[in-house]
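Take this structure first; my questions come after.
The complex appears here minus one protein chain, its other protein chains still in place.
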Amino acid sequence: MLKTHYIEKTLKPESDMVDITSDLEDIVRKESLTNGLLFLSSIGSTSAITTAEFESGLIKDLKNTFTKLFPFKKDYSHNATWADDNAHSHLRSSFLKTNFFVSITEGKLDLGTWQQVILVNFDTKTRNRKIAVKVLS
Amino acid sequence: MLKTHYIEKTLKPESDMVDITSDLEDIVRKESLTNGLLFLSSIGSTSAITTAEFESGLIKDLKNTFTKLFPFKKDYSHNATWADDNAHSHLRSSFLKTNFFVSITEGKLDLGTWQQVILVNFDTKTRNRKIAVKVLS
Partner (left out) sequence: MLKTHYIEKTLKPESDMVDITSDLEDIVRKESLTNGLLFLSSIGSTSAITTAEFESGLIKDLKNTFTKLFPFKKDYSHNATWADDNAHSHLRSSFLKTNFFVSITEGKLDLGTWQQVILVNFDTKTRNRKIAVKVLS
(Lines give C-alpha, C1' and ligand atoms only; values in the text may rest on other atoms or scores of the structure.)
Protein backbone atom coordinates (compact mmCIF):
# COMPACT_ATOMS: atom_id res chain seq x y z
CA MET A 1 0.00 0.00 0.00
CA LEU A 2 2.86 2.36 0.84
CA LYS A 3 4.77 3.54 -2.21
CA THR A 4 8.37 4.69 -1.90
CA HIS A 5 9.92 7.66 -3.70
CA TYR A 6 13.34 9.20 -3.28
CA ILE A 7 14.44 12.82 -3.44
CA GLU A 8 18.16 13.40 -3.97
CA LYS A 9 19.88 16.76 -3.66
CA THR A 10 23.51 17.81 -3.70
CA LEU A 11 24.07 20.41 -1.01
CA LYS A 12 27.07 22.50 -0.13
CA PRO A 13 28.67 22.38 3.34
CA GLU A 14 27.62 24.19 6.52
CA SER A 15 23.83 24.58 6.52
CA ASP A 16 23.19 24.83 2.80
CA MET A 17 19.42 24.56 2.33
CA VAL A 18 17.08 23.65 -0.49
CA ASP A 19 13.33 24.04 -0.83
CA ILE A 20 11.92 20.58 -1.62
CA THR A 21 8.23 21.59 -1.72
CA SER A 22 8.02 21.26 -5.51
CA ASP A 23 9.60 17.78 -5.33
CA LEU A 24 6.79 16.80 -2.94
CA GLU A 25 4.20 18.35 -5.26
CA ASP A 26 5.65 16.25 -8.09
CA ILE A 27 5.06 13.10 -6.04
CA VAL A 28 1.48 14.22 -5.32
CA ARG A 29 0.90 14.65 -9.07
CA LYS A 30 2.59 11.41 -10.13
CA GLU A 31 0.57 9.43 -7.58
CA SER A 32 -2.64 11.39 -8.28
CA LEU A 33 -3.07 11.93 -4.55
CA THR A 34 -6.08 13.84 -3.33
CA ASN A 35 -5.98 12.83 0.34
CA GLY A 36 -2.87 11.39 1.92
CA LEU A 37 0.37 11.70 3.82
CA LEU A 38 4.03 11.89 2.78
CA PHE A 39 6.57 10.60 5.31
CA LEU A 40 10.07 11.98 4.75
CA SER A 41 13.21 10.41 6.22
CA SER A 42 16.49 12.15 5.56
CA ILE A 43 19.06 9.37 5.57
CA GLY A 44 22.16 10.37 7.52
CA SER A 45 22.95 12.03 10.82
CA THR A 46 24.17 15.45 9.64
CA SER A 47 21.08 16.71 7.83
CA ALA A 48 17.59 17.86 8.82
CA ILE A 49 14.13 18.55 7.46
CA THR A 50 11.86 21.33 8.69
CA THR A 51 9.55 24.07 7.40
CA ALA A 52 10.48 27.71 6.85
CA GLU A 53 9.65 30.62 4.62
CA PHE A 54 12.32 30.05 2.01
CA GLU A 55 13.62 33.56 1.36
CA SER A 56 17.21 34.77 1.47
CA GLY A 57 16.82 36.90 4.61
CA LEU A 58 15.37 34.11 6.73
CA ILE A 59 17.92 31.65 5.33
CA LYS A 60 20.65 33.94 6.63
CA ASP A 61 18.91 34.26 10.02
CA LEU A 62 18.57 30.47 10.30
CA LYS A 63 22.27 29.97 9.53
CA ASN A 64 23.24 32.56 12.12
CA THR A 65 21.00 30.85 14.67
CA PHE A 66 22.58 27.45 13.99
CA THR A 67 25.99 29.03 14.52
CA LYS A 68 24.94 30.76 17.71
CA LEU A 69 23.24 27.78 19.37
CA PHE A 70 25.50 25.00 18.05
CA PRO A 71 28.81 26.68 17.19
CA PHE A 72 31.63 25.00 15.34
CA LYS A 73 34.29 24.00 17.85
CA LYS A 74 37.32 21.87 17.18
CA ASP A 75 37.29 20.47 20.72
CA TYR A 76 33.97 18.61 20.81
CA SER A 77 34.45 15.03 22.04
CA HIS A 78 32.98 13.62 18.83
CA ASN A 79 35.72 15.34 16.83
CA ALA A 80 38.35 13.71 19.03
CA THR A 81 36.75 10.27 18.53
CA TRP A 82 37.13 10.39 14.75
CA ALA A 83 39.74 13.12 14.27
CA ASP A 84 36.85 14.83 12.52
CA ASP A 85 35.35 18.33 12.46
CA ASN A 86 31.59 17.83 12.20
CA ALA A 87 30.35 17.36 15.78
CA HIS A 88 28.36 20.60 15.48
CA SER A 89 26.69 19.17 12.34
CA HIS A 90 25.50 16.14 14.30
CA LEU A 91 24.20 18.26 17.18
CA ARG A 92 22.17 20.46 14.81
CA SER A 93 20.66 17.39 13.12
CA SER A 94 19.63 15.79 16.44
CA PHE A 95 17.90 18.98 17.51
CA LEU A 96 16.14 19.73 14.22
CA LYS A 97 15.53 16.09 13.32
CA THR A 98 15.55 14.00 10.18
CA ASN A 99 11.90 12.89 10.04
CA PHE A 100 9.04 15.02 8.79
CA PHE A 101 5.58 14.40 7.39
CA VAL A 102 3.29 16.51 5.25
CA SER A 103 -0.41 15.84 4.78
CA ILE A 104 -2.37 16.33 1.55
CA THR A 105 -5.97 17.53 1.26
CA GLU A 106 -7.81 17.96 -2.06
CA GLY A 107 -4.56 17.39 -3.91
CA LYS A 108 -2.64 20.12 -2.09
CA LEU A 109 0.04 19.96 0.60
CA ASP A 110 -1.31 21.24 3.94
CA LEU A 111 1.16 24.13 4.14
CA GLY A 112 0.74 27.87 4.47
CA THR A 113 1.52 30.27 1.64
CA TRP A 114 4.85 31.22 3.22
CA GLN A 115 5.69 27.75 4.50
CA GLN A 116 8.07 25.57 2.51
CA VAL A 117 9.59 22.20 3.34
CA ILE A 118 13.35 22.55 3.47
CA LEU A 119 16.26 20.14 3.59
CA VAL A 120 19.46 21.28 5.34
CA ASN A 121 22.95 19.83 5.00
CA PHE A 122 24.81 20.52 8.22
CA ASP A 123 27.92 18.57 7.26
CA THR A 124 31.28 20.21 6.68
CA LYS A 125 31.51 18.69 3.20
CA THR A 126 29.37 18.86 0.07
CA ARG A 127 26.99 15.92 0.37
CA ASN A 128 24.53 14.13 -1.86
CA ARG A 129 21.49 13.97 0.42
CA LYS A 130 18.85 11.27 -0.02
CA ILE A 131 15.33 11.44 1.38
CA ALA A 132 13.08 8.38 1.44
CA VAL A 133 9.44 9.43 0.96
CA LYS A 134 6.69 6.97 1.87
CA VAL A 135 3.32 7.74 0.29
CA LEU A 136 0.19 6.82 2.22
CA SER A 137 -3.23 7.32 0.66
CA MET B 1 -9.36 5.79 4.36
CA LEU B 2 -7.83 8.91 5.92
CA LYS B 3 -10.40 11.29 7.40
CA THR B 4 -9.61 14.98 7.78
CA HIS B 5 -10.58 17.15 10.75
CA TYR B 6 -9.60 20.72 11.53
CA ILE B 7 -8.82 22.40 14.82
CA GLU B 8 -8.98 26.20 14.82
CA LYS B 9 -7.79 28.39 17.67
CA THR B 10 -7.36 32.13 18.03
CA LEU B 11 -4.10 32.83 19.81
CA LYS B 12 -2.59 36.02 21.10
CA PRO B 13 0.86 37.21 19.94
CA GLU B 14 4.31 36.18 21.17
CA SER B 15 4.17 32.53 22.21
CA ASP B 16 0.57 32.30 23.39
CA MET B 17 -0.18 28.59 23.90
CA VAL B 18 -3.27 26.43 24.06
CA ASP B 19 -3.73 22.84 25.19
CA ILE B 20 -5.39 20.98 22.30
CA THR B 21 -5.47 17.54 23.96
CA SER B 22 -9.24 17.65 24.50
CA ASP B 23 -9.78 18.63 20.85
CA LEU B 24 -7.88 15.48 19.88
CA GLU B 25 -9.91 13.41 22.34
CA ASP B 26 -13.08 14.79 20.71
CA ILE B 27 -11.86 13.49 17.34
CA VAL B 28 -11.10 10.08 18.90
CA ARG B 29 -14.68 9.96 20.23
CA LYS B 30 -16.36 11.20 17.04
CA GLU B 31 -14.49 8.64 14.96
CA SER B 32 -14.90 5.87 17.58
CA LEU B 33 -11.18 5.16 17.35
CA THR B 34 -9.72 2.39 19.45
CA ASN B 35 -6.40 1.97 17.66
CA GLY B 36 -5.02 4.64 15.36
CA LEU B 37 -2.90 7.68 14.66
CA LEU B 38 -3.65 11.39 14.42
CA PHE B 39 -1.33 13.43 12.17
CA LEU B 40 -1.35 17.15 12.98
CA SER B 41 -0.11 19.83 10.59
CA SER B 42 -0.14 23.40 11.82
CA ILE B 43 -0.61 25.47 8.69
CA GLY B 44 1.69 28.49 8.65
CA SER B 45 5.33 29.20 9.37
CA THR B 46 5.08 31.06 12.70
CA SER B 47 3.42 28.41 14.86
CA ALA B 48 4.44 25.08 16.37
CA ILE B 49 3.08 21.92 17.95
CA THR B 50 4.79 20.01 20.76
CA THR B 51 4.04 18.33 24.07
CA ALA B 52 4.42 19.86 27.51
CA GLU B 53 2.89 19.74 30.95
CA PHE B 54 0.37 22.53 30.50
CA GLU B 55 0.66 24.42 33.77
CA SER B 56 1.27 28.14 34.27
CA GLY B 57 4.79 27.76 35.69
CA LEU B 58 6.10 25.70 32.82
CA ILE B 59 4.32 27.94 30.28
CA LYS B 60 6.28 30.87 31.71
CA ASP B 61 9.54 28.87 31.59
CA LEU B 62 8.90 27.90 27.97
CA LYS B 63 8.26 31.52 26.98
CA ASN B 64 11.44 32.64 28.73
CA THR B 65 13.38 29.92 26.92
CA PHE B 66 12.01 30.99 23.52
CA THR B 67 13.11 34.54 24.31
CA LYS B 68 16.55 33.47 25.46
CA LEU B 69 17.35 31.15 22.55
CA PHE B 70 15.56 33.05 19.76
CA PRO B 71 15.31 36.66 20.96
CA PHE B 72 13.30 39.35 19.25
CA LYS B 73 15.65 41.55 17.27
CA LYS B 74 14.67 44.27 14.82
CA ASP B 75 17.78 43.66 12.70
CA TYR B 76 17.24 40.07 11.50
CA SER B 77 17.63 39.86 7.72
CA HIS B 78 14.09 38.51 7.33
CA ASN B 79 12.72 41.68 8.92
CA ALA B 80 14.65 43.77 6.41
CA THR B 81 13.24 41.70 3.51
CA TRP B 82 9.63 42.47 4.40
CA ALA B 83 9.97 45.52 6.66
CA ASP B 84 8.49 43.14 9.19
CA ASP B 85 9.17 42.23 12.83
CA ASN B 86 8.56 38.47 13.08
CA ALA B 87 11.85 36.83 12.06
CA HIS B 88 12.20 35.41 15.60
CA SER B 89 8.71 33.87 15.22
CA HIS B 90 9.83 32.02 12.08
CA LEU B 91 13.04 30.79 13.72
CA ARG B 92 11.14 29.39 16.71
CA SER B 93 8.69 27.58 14.42
CA SER B 94 11.45 25.99 12.32
CA PHE B 95 13.14 24.68 15.46
CA LEU B 96 10.01 23.41 17.22
CA LYS B 97 8.27 22.32 14.02
CA THR B 98 4.72 22.32 12.72
CA ASN B 99 4.10 18.57 12.37
CA PHE B 100 3.22 16.23 15.20
CA PHE B 101 1.51 12.87 15.53
CA VAL B 102 -0.21 11.16 18.43
CA SER B 103 -1.05 7.47 18.56
CA ILE B 104 -4.18 5.96 20.10
CA THR B 105 -4.42 2.65 21.95
CA GLU B 106 -7.63 1.25 23.43
CA GLY B 107 -9.38 4.53 22.70
CA LYS B 108 -6.84 6.68 24.57
CA LEU B 109 -4.11 9.01 23.35
CA ASP B 110 -0.65 7.55 24.08
CA LEU B 111 0.38 10.41 26.37
CA GLY B 112 1.56 10.57 29.95
CA THR B 113 -0.59 12.01 32.74
CA TRP B 114 1.36 15.28 32.70
CA GLN B 115 1.86 15.41 28.95
CA GLN B 116 -0.44 17.59 26.87
CA VAL B 117 -0.34 18.46 23.17
CA ILE B 118 0.09 22.19 22.81
CA LEU B 119 -0.18 24.66 19.96
CA VAL B 120 1.98 27.80 20.08
CA ASN B 121 1.52 31.04 18.15
CA PHE B 122 4.92 32.66 17.76
CA ASP B 123 3.73 35.49 15.53
CA THR B 124 3.76 39.11 16.64
CA LYS B 125 0.03 39.44 15.91
CA THR B 126 -3.09 37.68 17.15
CA ARG B 127 -3.63 34.84 14.70
CA ASN B 128 -6.37 32.36 13.92
CA ARG B 129 -4.40 29.11 13.79
CA LYS B 130 -5.60 26.12 11.78
CA ILE B 131 -4.43 22.56 12.27
CA ALA B 132 -5.23 19.85 9.74
CA VAL B 133 -5.66 16.49 11.49
CA LYS B 134 -5.53 13.30 9.44
CA VAL B 135 -7.07 10.29 11.11
CA LEU B 136 -5.60 6.88 10.37
CA SER B 137 -7.19 3.76 11.81
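Here the chain labels run A and B in written order, and each chain numbers its own residues starting at 1.
Quick note on the criterion: a residue touches a chain if its C-beta (ideal position, glycine included) is under 8 Å from a C-beta of that chain, and two chains touch if they have at least 3 such contacts.
Just so you know, these numbers come straight off a predicted model, no measurement behind them.
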item: Given B:Arg29, B:Lys60, B:Lys73 or B:Lys125, the one touching the chain that is not displayed; value: B:Lys60
item: Those residues of chain A which, in the complete complex, touch the missing chain; value: 1-2, 4, 39, 41, 43-45, 69-70, 76-82, 87, 90-91, 93-95, 97-99, 101, 132, 134, 136
item: Interface with the unshown chain - residue positions in chain B; value: 35-37, 50-53, 55-58, 60-62, 65, 69, 95-97, 100-103, 105, 110-112, 114-115, 136-137
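Please note the rule applied: only the chains that are shown with their structure count from here on.
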item: Geometric centre distance via CA averages, chain B-chain A, whole Å; value: 20
